[in-house]
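One protein chain is absent from this view; the other protein chains keep their places.
Labels run A, B and C following the written order; every chain starts at residue 1.
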Amino acid sequence: MVKVKFFAVLKGLVGKEEVTVDLGGETTLEQLIEKLKTDLPPLKDIIQKGGILISVNQEVVEKDAIIQDGDEIAFLPPFAGG
Amino acid sequence: MVKVKFFAVLKGLVGKEEVTVDLGGETTLEQLIEKLKTDLPPLKDIIQKGGILISVNQEVVEKDAIIQDGDEIAFLPPFAGG
Amino acid sequence: MNQDRIRVQTEDFGVEEETNKIKQSSKRIGGIVTFLGAARDFSKGQEINKMFFDHYPGMAEKKLADIREQALKDYDIIDVTIIHRVGDISIGDNIVLIIVGAEHRKDAFRACSWCIDELKRITPIWKKETTPDGIVWVEEHP
Partner (left out) sequence: MNQDRIRVQTEDFGVEEETNKIKQSSKRIGGIVTFLGAARDFSKGQEINKMFFDHYPGMAEKKLADIREQALKDYDIIDVTIIHRVGDISIGDNIVLIIVGAEHRKDAFRACSWCIDELKRITPIWKKETTPDGIVWVEEHP
């Protein structure tokens, strides 16, 4: 099981702040995204549009990153702090 | 008559904070300096050593500046504010 | 010290109070450069009524701490404070405070400027602006 978080504009677009996903073992971020696109259809357009970073355990990673049980994944829209 | 002021290290070296000089009419800064060197001998070495700026009415000027009655002249050692 | 120097908080901060903490960290400090970001009433041709900052708790603090560590490594400076407010912010309110203490001013200026650039680049904080036309999450980033 992994936790997937959505922040800022994504919370509203996806309609959820957090979901829990059962991976069925080690997988890649790419595969997790494909599964999420099915479970949460708005995510398809969001990812298509680009500009979203994804973090695993609070570090931004590439799509070939390995995901394991217990990881915390987050979808991060463009930052606007400061 | 003009007022001549000495600041910071120059106060101690010249031994005075301010002197009044009778110009006897319009003159140049150069001529005033020559007169002061006679009246205040330590000024000779100070000017020789260099690094001193001179202001007339609170603006730094060159040695060919014209000096008139009522002007305020100041000898300014290297600035060290900030 | 690190915990006090890096904060993400809803409440306001005191510029003087935080400056004094930096000053007290070393008598070698001769130059302190501060960046204070405040909420403007106007952005990209659009009037702003108020704003709201969201953040990723944990990751935001971690990134600010990373920025602080990197600045202390890369620049000849002595101490750094980075504080970012989140939640509701009114026009004129403080948003972000970065204070850099150094022996000499050049390094303090360079490090402070780098910290705010880096904060905007890597810190998971988001801004929602309320304008007369509605509410928008800010995407573009100056």
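Note that in this section a contact is a pair of C-beta atoms (placed from the backbone, for glycine too) under 8 Å apart; a residue touches a chain by one contact, two chains touch by 3 or more.
Keep in mind it's a predicted model, so treat the numbers as computed, not measured.
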item	value
Visible chains that the absent chain touches, using the contact criterion stated earlier	B, C
From C:32, C:59 or C:125, residue that would touch the chain that is not displayed	C:32
Contact partner of the left-out chain, one of B:20, B:38 or B:58	B:58
Footprint left on chain B by the chain that the document does not show	5, 7-9, 51, 55, 58, 60, 74, 76-82
Where the missing chain touches chain C, by residue	14-17, 19, 23-24, 27-43, 91-92, 103-105, 108-109, 112-113, 116, 142
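Note that in this section only the chains that are shown with their structure count from here on.
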item	value
Chain contact topology (line, ring, star, complete or other)	other
By mean Cα position, the chain sitting nearest the middle	C
Chain-chain pair with the highest tally of contacting C-beta pairs	A-C
Longest centre-to-centre distance from chain C, chain (CA-based)	B
Distance from the mean Cα position of chain B to that of chain A, given in whole angstrom	74
Chain A-chain C separation of Cα centroids, rounded to whole Å	27
Inter-chain centre distance, chain B versus chain C - centres from mean C-alpha coordinates, in Å	49
Sites on chain A at which at least two other chains make contact	none
Of all residues in chain C, the ones touching two or more other chains	none
